[in-house]
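Only a single protein chain was left out; the remaining protein chains are all shown in position.
Then we have subunit A:
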Amino acid sequence: SKHPDPLHTLREVEILDAKTREKLCFLDKVGPEHGLHWAKDPQWYPARQSLRLDPKGKSLKDEDVLQKLPVGTTATLYFRDLGAQISWVTVFLTEYAGPLFIYLLFYFRVPFIYGHKYDFTSSRHTVVHLACICHSFHYVKRLLETLFVHRFSHGTMPLRNIFKNCTYYWGFAAWMAYYINHPLYTPPTYGAQQVKLALAIFVICQLGNFSIHMALRDLRPAGSKTRKIPYPTKNPFTWLFLLVSCPNYTYEVGSWIGFAIMTQCLPVALFSLVGFTQMTIWAKGKHRSYLKEFRDYPPLRMPIIPFLL
């Protein structure tokens, strides 16, 4: 008698709702080589449909194939609607283009922001012009990195995130820009020395942040979603990998601290603090998943601040 060949046995797939367990769909005669996109409902776009082996488990990827999943000849998959989705690239471009544009509105003292006698006037302080260059450079860099450098592991995020994120970035940009470009702006207490030091910190951290983004990009070939431990390269800026898991965040915090010292503006310091808090949460999460995924992960590394945090 012929034994059923697991490689070629047709499967049955039942799809249940992850919350109510009601039977949504039953597919029979599914080839084991079929990917999950075959099982998704064509009336909604695939990115918002999550299929998983366990109702509370991780979402399966579209490329996962039935024969490689730990299921028998009858597979039970749980379905969850993730809600309206939007691509990461779209969100990043929108949330970064806003601050770039908004800051310039304040820099050029567009009417209805400051008193009418200041419309389209220019600040007499060098540091104000320098701050505009740094802020604009920072966001142009982010936009270019989004378009040409970053390799995203997820295609989409929930739609409501774009409103949340844009409020944060655009709101803070307007708040900071208002004070830095104000006619009554007070330049830093220690003058040119303070500005020069702060500028050096800012530039070094921007270069560092960019170096890390390039190093992370090189870890992952185009189109793949592989994950590896990042290591220092020949570029000295990447040597921070010896001490932290997410040096890109470390450099980002450094940039904003530099900008805060340069402008000596409390709203900038508050923005840096909030950003630091959020990045620390992300860094700790990333650090934890590195530790879980790689047994040989370097023990000296901390999530975001060497030796401390």
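Please note the rule applied: a contact is a pair of C-beta atoms (placed from the backbone, for glycine too) under 8 Å apart; a residue touches a chain by one contact, two chains touch by 3 or more; residues count from 1.
By our rule, contacts and distances are computed from a predicted model.
Participant: The chain that is not shown, which UniProt protein name from "DRC8 protein", "Elongator complex protein 5", "Vacuolar cation/proton exchanger" or "Very-long-chain (3R)-3-hydroxyacyl-CoA dehydratase" does it carry?
Facilitator: Missing chain, UniProt protein name: "Very-long-chain (3R)-3-hydroxyacyl-CoA dehydratase".
Participant: In the complete assembly, which of A:49, A:250 or A:264 touches the absent chain?
Facilitator: A:264
Participant: Which residue from A:78, A:106, A:139 or A:185 sits in contact with the chain not drawn here?
Facilitator: A:185
Participant: List every residue of subunit A that touches the chain not included in the displayed model.
Facilitator: 179-180, 182, 184-186, 189, 263-267
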